[in-house]
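Input: one structure, supplied below.
What you see is the complex with one protein chain gone and the rest in place.
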Amino acid sequence: MNDKQLMAGNHVIGEAAIRAGCRFYAGYPITPQNELCEYMSEHIREVKGGVFIQSESEIAAVNMVAGAAASGARAMTSSSSPGISLKQEGISSMAASEIPALVVNIMRGGPGLGNIRPTQGDYFQATRGGGHGDYRTIVLAPTTCQEMADLTMDAFDLADRYRNPVVLLADGMMGQMMEPVVFKEPKPRNYSEAYMMRGAGSGKSQIIRGLILDQLELEEHNWKLARKYNIIRQNETRCELFQIDDAQVGIVAYGTAARVAKGAIKRMKGAGMNVGLFRPITLWPFPERELRKLSEKIKYFLVFEMNLGQMIDDVRLALQGFAEIGFFGRPGGVVPTPVELANIIDQRYFKKNGPISRG
Amino acid sequence: MMGYSLAHSAMTAGYHTTYLPSYGAEMRGGTANCTIAVADEEIASPISSEPDYLVVMNMPSLYTFQNKLTPGGALFINSSIVDARPSRQDIEVFAVPCGKIAESLGDIRASNIVMMGAFIRKTSLVTLDTYLRSLETIMGSKKKKAMEINTKALAAGYELLKIS
Partner (left out) sequence: MKKIFSRPKSLKDAPFHYCPGCGHSIAHRLICEVIDELDIRGIAIGVPPAGCAVLAYNYLDIDMIESPHGRGPAMATGIKRMLPDRVVFSYQGDGDLAAIGIAESFHAANRGENITVIFINNAVYGMTGGQLAPTTTMGQRTTTSPLGRTRELEGYPVQVCELLSGLRGTTYIERCAVNTPANIMKTRRAIKKAFEYQMDNKGFTLVEILSPCPTNWKMSSVEACKWISDVMTKEFPLGVMKDIPSAQEKKAVAAHD
């Protein structure tokens, strides 16, 4: 069953998760990710041992997932922005206890209840940990349905490898949009039984906890997590470069915004304006070195987000002043069109500098 | 359904395609709309600022979307329900009496398939055969009777545009 299928993003995530061996899902309905919840309710139960629970709240869902994941299952929960805020308690607690799980955020407009349109308003929340305490979660940002399938599977592997929650960050448009998808073969799971809490048997009992009252002991635990995060920073950055080789302007965008950016780039190319795209696929760890390297050739970057400007902070940190940085964003659930973005780039850069080829 | 089946057949025909429905509160009651992009290469934005083709099945949709159509584009109107015509002169307009034709075939629910016949005739995006196969995949093999009517409806829409 590896044929090409036309599927909506929310369904793609569900199917990919089940194929990757996810056996526990708990969630609470919220637009625009309801289809994922519904898909899991129908299909995870078709697999032996598969459990679906529509929980009483987002908080209950994430803690159910923590319990299931601690007992050794591949487990996930999903929600949209306001629900993800509620899940932060559990995400922080899983990061503290080093429990692997997948948390899917199909972002919608905020702050507060906002609306149900696609935005990228939760970038800070996702990439800075989101809950209390000194921790990070790996954040994967797909841009097509195919990538939603691939990254969902990868997310489980990463969660296991680093014993850390992983966030799949998409938006309402990607959840609803249908595209052809081919599901890859998932890798066999590689997760030590030593980390699973399944009863002590005849052996030594174990404890999974986040409460460490002694400050020196907690400091050491924090340093241990920091070392892990550094390894993740070293090894797990991913990005896509699109038409960047001869570009005068580099757009930095992810997810849906990156698709709009590609549309704009194609249009501008037709008009003789060379624009390229740097698309982070991992938002944390942010592909800093890769972006920094581009600043050797490109001196103007436009950060394009469907928010008021969040990833731009990471771009500033990555570029360290080696290139000029502009920003264009639309919050509130507006998805700008390629034409709109192309006009912005034209005004901000080419009207001033002209489409001069560097020599 | 029209959009999904079109995207599905475009995929079967080997194109890149995206299907973007309206969703959420809009979905529950009121009019629905969707956007399908079909291309030889990777599709950038699934949102279209200026679609090449516009199919409207009711009045509100005509008013909402008529100005989005690209100059020189083609507008398909379900003329069984929609009396009005756009004021724009820079587009091609095809009035398809979908409802009337579907009714004469025995099931008004096939109106959308009549429209698809006309649409395929004009655009040659996919063959009738490919489209029918997609429709069958989507509907499942059980609905034989519905498929019979759909096949006739598709042909009727296709023929209608050929004659005019």
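When the chains are written out, they are named A and B in that same order, and each has its own residue count from 1.
Quick note on the criterion: a residue touches a chain if its C-beta (ideal position, glycine included) is under 8 Å from a C-beta of that chain, and two chains touch if they have at least 3 such contacts.
Here the structure is a predicted model, which is why all the values come from computation and not from measurement.
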Open item on the list: So there's a chain missing from this view; which of the remaining chains does it actually touch?
Closed with: A
TODO: Could you tell me which of A:A73, A:L283 or A:I345 touches the chain that is not displayed?
DONE: A:A73
Task: Touching the absent chain when the full complex is considered, from A:E42, A:E56, A:E217 or A:D246 - done: A:E56
Task: Absent-chain interface as seen on subunit A, which is shown - done: 23-24, 26, 49, 51, 53, 55-57, 59-61, 63-73, 75, 89-90, 93, 97, 197-202, 205-211
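Heads up, the rule we're going with is that only the chains that are shown with their structure count from here on.
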Task: Distance from subunit B to subunit A - Cα centre to Cα centre, in angstrom - done: 35
Task: In the complex, subunit B residues that touch subunit A - done: 4, 7-8, 11, 16-21, 23-25, 42-47, 49-50
- [ ] Using the touch definition up top, name the residues of subunit A that touch subunit B in the complex.
- [x] 4, 6, 31-32, 116, 172-173, 176-180, 259-266, 335, 337-340
